[in-house]
Structures are given as C-alpha cells and as structure tokens.
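All protein chains but one are shown at their positions in the complex.
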Amino acid sequence: MNGFERLFPYILAGVSVGGQYALIAIGYTMVYGILRLINFAHGDIFTVAGFFIVYMSATMPLVVSIPMTIILTVLLGFAVERVAYKPLREAPRMSIMISAIGVSYLLQNLMWYVTGGLAKQYPVIPWLSNSVTILSSTTKIVTIVTPVLTVTLVLLLLQLINHTKTGMAMRAVSRDFETAKLMGIKIDRVISVSFIIGSFLAAVGSLLYFTNYPTVTPTVGAMPGLKAFVAAVFGGIGSIPGAVVGAFLIGISENLIKAFGYSTFSDAFTFALLIIILLVRPTGLFGEKTIDKV
Amino acid sequence: MPDKMLELDDITMQFGGVVAVNNLSMFIDEGEIVALIGPNGAGKTTAFNCVTGVYKPTNGQVKYQGQVIVSNHPAGKMKALYAGENRDKYPQVVDPTPDKITRMGIGRTFQNIRLFKTQTVFENVLIATHLHRTSNPLSAAFRINWREERRMRELSLEMLDFVGLAAMKDELATSLPYGKQRRLEIARALATKPKLLLLDEPAAGMNPQETADLGRFIVEIKERFGLTIFLIEHHMDLVMDISERIYVIDFGKLIAHGEPHEIQDNPDVITAYLGVEDI
Amino acid sequence: MKTKKQGLIIGFILLALLFVGLYILENTLSSSTMLLTILKKGVIYALIAVSMNLLNGFTGLFSLGQAGFMLIGAYTYAILTIPVGMRSMIYQYYDGGIVQFAMPALVGILCAGLLAAFFAFLVGLPVLRLKSDYLAIATLGFAEIIRAIIQYEGLGPLTNGSNLLRRFPTFQSVLYPFAAAAICIGVIVLLINSTYGRAFKAIRDDEVAAEAMGINLFFHKQLSFVMSSFFAGIGGALLAMYQGSIQAATFKSTMTYEILLIVVIGGMGSVTGSVIASFLFVASSEWWLRFLDNEMFIGSFHMPLLRSGFRMVVFSVIIMAVVLFYRRGIMGDKEFSPTRIRNRLLNRKAGRNA
Partner (left out) sequence: MKKTLALLLVLMLALPILALGENYAGTITIGIFEPASGDNAAGGKQETLGMYYANSLVGSVELGGKTYKLEVSEVDNQTSADKAPAAAQTLVSRNVNVVLGTYGSGASMAAAPIFEAAGIPAIGASCTNPGVTLGSPLYWRICYTDDFQGDVLANFAFNNLDVKVAYTLNMLGEDYGAGLVNYFTRAFEKLGGTVVADTFPEGTSDFTAYLQNAVNAGAGVIFSPSSTTYASLMLGQAKSMNLAIPFVAGDTWASSVILEAVQGSELKVYFSDFFDENDENASQVSKDFVTGFKAWLNANPQNLTNNGGNDIIAAVSALGYDAYMTAVEAIKATENGSKDQIAEVLPSVSYDGVTGMIVFDENGDAKKDIAYIKIADTQSLNYIFVTTTSIQ
C-alpha cells in the first residue's frame, strides 16, 4: 500500500486529537491573553468534566447529564477564578501562577480521592461512538465530528469577540489591562466571562475526547492540558486562531512521530517544539510583539 | 581636536510606524553639563535608552570618548518601514547590553525611580559596586575576597555620606521620601564610578525649594567627581541655571540647540512649549 | 558587624547541638520509628527546596525544572555506585549494562551534582533568555524531555531503561544526610550573602535597574541556574540513597510542584523558611496526616470521609490556604536567626519598661 494510505489513519487520528487540543488551548490562550496567567488548572477542569458525566450518567440519561455537565464545568471554572485567582489580582505574577499550580494539585488529589485512583469507564454516547470507515481505515464518528465542531465553535467565538460589546471589552483588556480599567471596563466581569467560555469549551472538548478514549483517570487531563498550552504558545499566545492552528499541527505531528516509530519521544517532541518556538519566535505564529517600557 | 565625551549621530528610534527619535545628532564635551529638553513624549527618555543600550536604535550611532559604542542601520522589516534619513550611513552593527555600557563608564538614573525594593538603602548602593569586582563566585562565597568586600562597603558608605543618606542606611530603600529616593538613585549611579552621568528628570515631582537644592547638588557632584553630566529635565529654571548647553527636541526632532539664553528666546522652542505647557 | 559574628558563633553552637541531639536520638529510639525517616527525607527535601529557592526566591527566575535535575543527579549516583557484583542482577534485561565499575559513594554524590550542573549549563544557554512564565514552561518541558531520554530503551545498558535502579550504597545513620545537607545549604547561604548573591537579588527586584548597574543579566542568571541545579543534583543523589531504589517514572512535574509549594510555604527568599517548611511538609504528608488514609472506627461509629486519598485532599487544601491567605509563607523573606530572636526579646523588654 502506498505512503499516503499508510499514513492516512495517523493523520486522521492527529486531526481529531488536534481538535480536542484546540478546544482546551482556547481556554489557555484567552486567560493568558487577559490575565497573563498560565492556568495550570485548566487541564484538570477538563478532566473533572469527564468525571461529571461518568457519575451523572450512572443516575440520569445522557440528554440530561451532558448539559448538566457543561453547566457544572462552567461553574467550576468560574468558581476557581473567583476563589483562587481574583484575590491575587494585585499580587506578583509568580504567586498567582503558584496558586494555579495549587488548584491543579488540589483538583487532582480530589479526583484521586473520589475515584480511589481507579479508572472510570466513560459512558457510550450513541451515534458519536459508532464506527465509520473512511479510505479503508475504521474509526469512530467522533473523530470526524471533532474537527468540524471545533472549527464551528471557534468561528462563533470569533464572532462574539469581534462583534459584541463583551468581546470588545475583552480585546481592550488583553491589549492594555490598566488603561482598560481606567476606561471603566469591568475587568472582573471580562475575566469571569473568559473563564466561563474557556471552561465551556473544555467541557465540550472533554466530551469529544473521552468519547474517543473512554477511560477517565484523575491525571488523564494533565498531558493534553500541557500540550494544549504548547499549542497556544505555538500559535501565539492570546490569538485564538493561532491556538487552533497550533493545536492541529501538534496533534498531527505527534501522531506522525508515532507512525515513524519514535513514540518514545512523542511527548518530548512536543516540548522540544515549544522550546524551539519560544527561542526562534517567542510571540508564536500569530502573536504580536510588545515592548516593555523603561 | 580632542574626542568628545559623547556623540550621537543621526540616532533614529522607530517603533513600527512610530518615529520616537528622528535623526538626533548632538555632542557633549568633557566636563560639561548638557540638558536635553522637550515637551512630554518628545522622545527624550527614548534617546537616553538608545545611549544606554536599553533600546537598539533603528539607525545611527553613539560614540563615547571617540569609540563607537552603539551603531545600527535599518534591517529586516524596518528596511521597508524606515522613515528617517541616512539609512546607509552606518553599515556596522554594535549592540551592547546595558551592563556593558555602564561598565564603560556611563551611569544613569531613571525617570520613574527604579530602586531595588526589597533592599536597604545601603545594599542598593552596595549592589552598584558589584561591577568592579575582581572575585569569582567561589572566592566571593568563601570570603577570600574579604578585602575587596570591605572596600565595596567603604565606597558605598562614602557615597551615602556624600548624598547625606548615611544616617538612614539600614532603612528599606522604598521607605524613603521621594526626594531622598532620587538622591539614593544618584548615589547608586555614582557607585558604578561613571565618567558620564545620565540623569533622567531628576527633579520630577519636586517643589521649587527641593529643585533649587538639587541644582546645587548636581553641580557639586560634577565638581567632586569630575563628571560630565547629561540630563533630561522639565523644570526650565533648573535647566537654565545649571546647564552650559541645551538641546531641545519636539516629536523626536531637534528643533533648537545653544546656550541657555539663546534657547530662552528661541521662537520655535516657545511655540513647542506653549503648545504643551507654560514655562 | 559584631552582632553578626556572635550570630555566626551561636549558629555553629546550635548546629553542633543539633548533631549531638540527632546522635542521641538515633541511639535511644528504636530504628523502626517514623521520626528518623521523616528527619532523613525532610533534610533532603530541605536541601532541594533551598536550591530551588536560590533560583525562584532569590534570583526571581521561575523555573520548574528541578525534578529533571534531581533525576540526573539520582541516576548519575546510582549508575556510578552500584556494586559491580549486583549489576548483572539489576540490569537483568541488558546483561549487566555497560558500566562495569563502581565509585565510592562520596565521589558518586559529587559527580551527581556536577553532571546536573553541566546539563543545567546547556539547558540554560537557550532557556534563560526567556521571560518569567515562558521560562517556567520551557524548564518544565526540559525536565520532561530529560525523563523521556533516560527511559529510552536504547539507553538501557546505561540507564536500565524504565526499570528500577537499586542496591547502590545508602546511608543508615541520619547524621550523613544532615551533614551533607548542612554543608550544601551552608555554601548556598554563603553565596547568597556574597556580592554575587546581592546581584541575584538585584535582578529579582528589577532587571532593568540591575543591568543599568552593570550587572550582566545572562551571566548571573546562568550562575544561579547552574548552582541551583548542582545542589538539586546532589539532593537527587541523597534522595536516591534515602529511597534505596529509583525509577525515572517517579520524577514527574508533580515532584517539582511539591518542592515549589514547600518553597512558597516557607517563604520565597528565606532559606530557613524553606528548611522549616520541608520538615513540616514531609512530616505531615508522610506521617501526621496518614491516619486520614485509613478507615477508622470509634467504637462502632464509622468515621466518614476517611479513606485512601483523603490525606492528600486535606493536605492540598492546607496548601491552597497558605498560598491564598498567608502568601508570604512562614518566614516571608526574613531569616530565622538566634540574634534576631534575641533582638526581638530585647525590644520587647524595652517596650515593657518604657
């Protein structure tokens, strides 16, 4: 069989993983764009969303538990910001980042406690979980749905950011926090909104992710989280299209690496990529330069 | 003729489309006090930052005692964007980090005071003596350099004494009143043993009385350490009575240059200022 | 100056007393008690925390690579010191591995530090040009890369791949780790109080001003990074000795986070803070809170919540509380010294008399 046919399944998997990374990456990039904070807890929020469904679907039908999950996840994201980040708004950047690490640590231990560290089986979501065959490689429908859904959501998000008052406020804040404040923009509100959107997308992401990989463990979100962050940096942190492009690139390339038999380094590669980007073009693909005033 | 202490040739600093400093050329002779004035946002501090290596000028060169310490010409994206003149005049690229410039003997203070917050008054000055060290990390750690250490401390005390802060040497630098913080910044700059001292709005936020004192003080340090002084200032009265020559820039361009009395009744200067604030 | 000398003397006396105390403790307590274990692990973590503090607390470089350099240290030590006779058993899948000599423990520890420092130097060249949180994520990434490389099957004959390294010389007496840590921390303190240490603090407080004072940012950052990693490497070696066996899989970013949290709890920029925090952290996570992990019956009443994992939940809640409400940590950036206490007491007296 020819090269492409051989590689196609990997690319397919890569695209789907990329889509899921993208949904997480947007959360990172928006928060970073506004707060200049690497929200280390974002990956864990994504995992928690997974557990929400696992536990709720045990008692109620999916039609109920899926929207419930999304709502709860959004609330969680909102709460985390209010409790762990808002009090530190004036504090030095390092301590808010440490707080983020703390939250991640807490969430992971909490999930560990609740589940006893046991892997939980993700409920089978009808239709999404069905198999399809494209070009002689079989996969789940969700694999195809993910990139499509991702792109749609991103387009909607861009509409929101470019054509609504909130969106304008967001852009203003991410451009210049202080000035925006002086201009009477309600900073806290904007930040909350960005966390809400981020968590919402994380929830959707986890839905797609775990439909594909139906085992949830407390730490399963850590790696996708980090990779999504790398994607955000890659695309130019603060830029949403950038994050998406970066996510797809990373998703595909790490699968191709496996295809060529270097799977040992598929994670290492992602970080190597990050470091190279940071050195060669610290502002990423789409990010713009900033000059620190003296 | 003897080398100038400092020479700026066609210094142009352009951020994207914005030209902050435009073809600024000037010089300072040894032992002079020269002021660079201009309305807010005229590009004074930017000019300073080009000299001290904080910014890399888009075009032009800086000479210190006849030797080129900074030089650059439009490159990369700037090739297309560049709005200044003489783009091909300075082929060589010299782009030292600020610490190298300081090591050459150019000390500076900052417009928005930048003291080491968590350090005491004494430590702030002591840190500035670090660049003349001869010890390596190990000999320093194990106090094999105790003699040098002692000398550093003596020098720092001397400086504090001179600016009249010896009494409060163990207080936290940031706990000092505004005027004293400015003096501390100067003491800190002096501790780097500069030949040329750049003062960025030293009198900012001072009342006439303090300003007058500061004026005397600046002259005093010039005499005491045989310095050359290049200052940016807003307070006209201060500039007028201490500086020997004055350069005036507006929108990054040099609009006038001469001795204080010439500047005082230069129509361009007056219009430039009346537009912004009254003298 | 005078008081400083006195402080030094008192400090030495206290240190001596500490060692005597430990010696007595060790010979009176049954070896089975948890206390000695906690002391061992605690002091090792103290060293590692202080080394991280040198970087994050004193130089203001937010690096998350500590686990990586500990990993290098631990593996260097293990690989160099496993007795030749044991190798065929430990490198069971790589017929004995390629290293066929064994060094004395002390040399091993030193090499651990040096190799970690060397890698830090290489890593630092590119990474230290990055700003705060980019630096953090980049160093985190490097730690992960190092781990992946060490686990790489291709290096099996050297690193034993994913498998445990064990049977290398360890310490029995609690005195050894204390001595090692005391020396290392001592050196770090000396460095911090030297003119270079002042330069570090200057960089932390204000990079631009520091540069304007003629301090070469890159050189000093690199220096701090290499020093910190050197001691992290030694810490890793000691940790290996304490554990008796090591596996690359356990040196995850979580480990770095834990150390970072110790530093924060102790207070960024306080050596004594880090030391105290380390003992508290280790003691409470390994010992005092363990009961939370076991289901408990008081009479017939089944205590709610208590089950495996609860310990870590309580623990991380405590940490969050510190991070949020007690941000300066136990010591802030102050140090815990006998002279300070004496002065405080005197002041109090004065206050009363007045």
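In order of appearance the chains are A, B and C, and numbering begins at 1 in each one.
What we mean here is this: contacts are C-beta pairs under 8 Å (C-beta built on N, C-alpha and C of every residue); 3 or more make two chains touch, one makes a residue touch a chain.
These figures come from a predicted structure and were not determined experimentally.
Taking the complete complex into account, tell me which visible chains touch the one left out.
Touched by the chain not displayed, across the whole complex: A, C.
Would you indicate which residue among C:8, C:35, C:98 or C:183 is in contact with the undisplayed chain?
Of all options in C:8, C:35, C:98 or C:183, contact with the hidden chain holds for C:35.
If the hidden chain were put back, which of A:9, A:167, A:241 or A:282 would touch it?
From the options A:9, A:167, A:241 or A:282, the contact with the absent chain belongs to A:9.
So which of C:89, C:125 or C:321 would be touching the chain we can't see?
Touches the omitted chain: C:89.
In the whole complex, not just what's shown, which of C:13, C:249 or C:321 touches the removed chain?
Spelled out, the listed residue whose C-beta touches the missing chain is C:249.
Could I get the residues of chain A that touch the absent chain, sorted low to high?
Residues touching the hidden chain, for chain A, are 6, 9-10, 13, 17, 112, 116-119, 121, 129, 131, 137-140, 209, 212-215, 217, 219-220, 222-224, 255, 258-259, 261, 263-264, 266-267.
In terms of residues, what is the contact footprint of the unshown chain on chain C?
29-35, 37-39, 41, 86, 89-90, 92-93, 147-148, 151, 153, 161-164, 166-167, 170, 172, 242-250, 255, 276, 279-280, 283, 286-288, 290, 293-294, 308-309, 330-331, 334, 336, 341
Here is the rule we go by: only the chains that are shown with their structure count from here on.
Could you work out which chain's C-alpha centre is the most distant one from the centre of chain A?
Looking at centroid distances, B is the chain farthest away.
Which one of the chains is closest to the middle, using the mean of its C-alpha atoms?
Most central by this criterion: C.
Could you tell me the distance, in whole angstrom, between the mean C-alpha positions of chain A and chain C?
32
In whole angstrom, what separates the CA-based centres of chain A and chain B?
47
Taking each chain's centre as the mean of its CA atoms, how far is chain B from chain C in angstrom?
Here the centre of chain C sits 43 Å away from the centre of chain B.
At least two partner chains per residue is the criterion; list those residues in chain C.
Counting only residues that touch two or more other chains, chain C contributes 208.
Two or more other chains touching the same residue: where does that happen in chain B?
Within chain B, residues 54, 110 contact more than one other chain.
How about chain C: which of its residues touch chain B in the complex?
Residue positions touching the partner: 187, 190-191, 194-196, 198-199, 201-202, 204-206, 208-218, 223, 227, 269, 333.
Quick check on the complex: what are the chain A residues that touch chain C?
36-38, 83-84, 87-88, 91, 93-95, 97-99, 101-106, 109-110, 112-114, 116-117, 226, 229-230, 233, 264-265, 267-268, 270-272, 274-275, 278-279, 282, 294
In the complex, go through chain C and note every residue touching chain A.
Touching chain A from chain C are residues 56, 60, 62, 126-127, 129-130, 132-134, 136-138, 140-142, 144-145, 148-149, 151-153, 208, 254, 257, 260-261, 264, 268, 307-310, 312-313, 315-317, 319-320, 323-324, 327.
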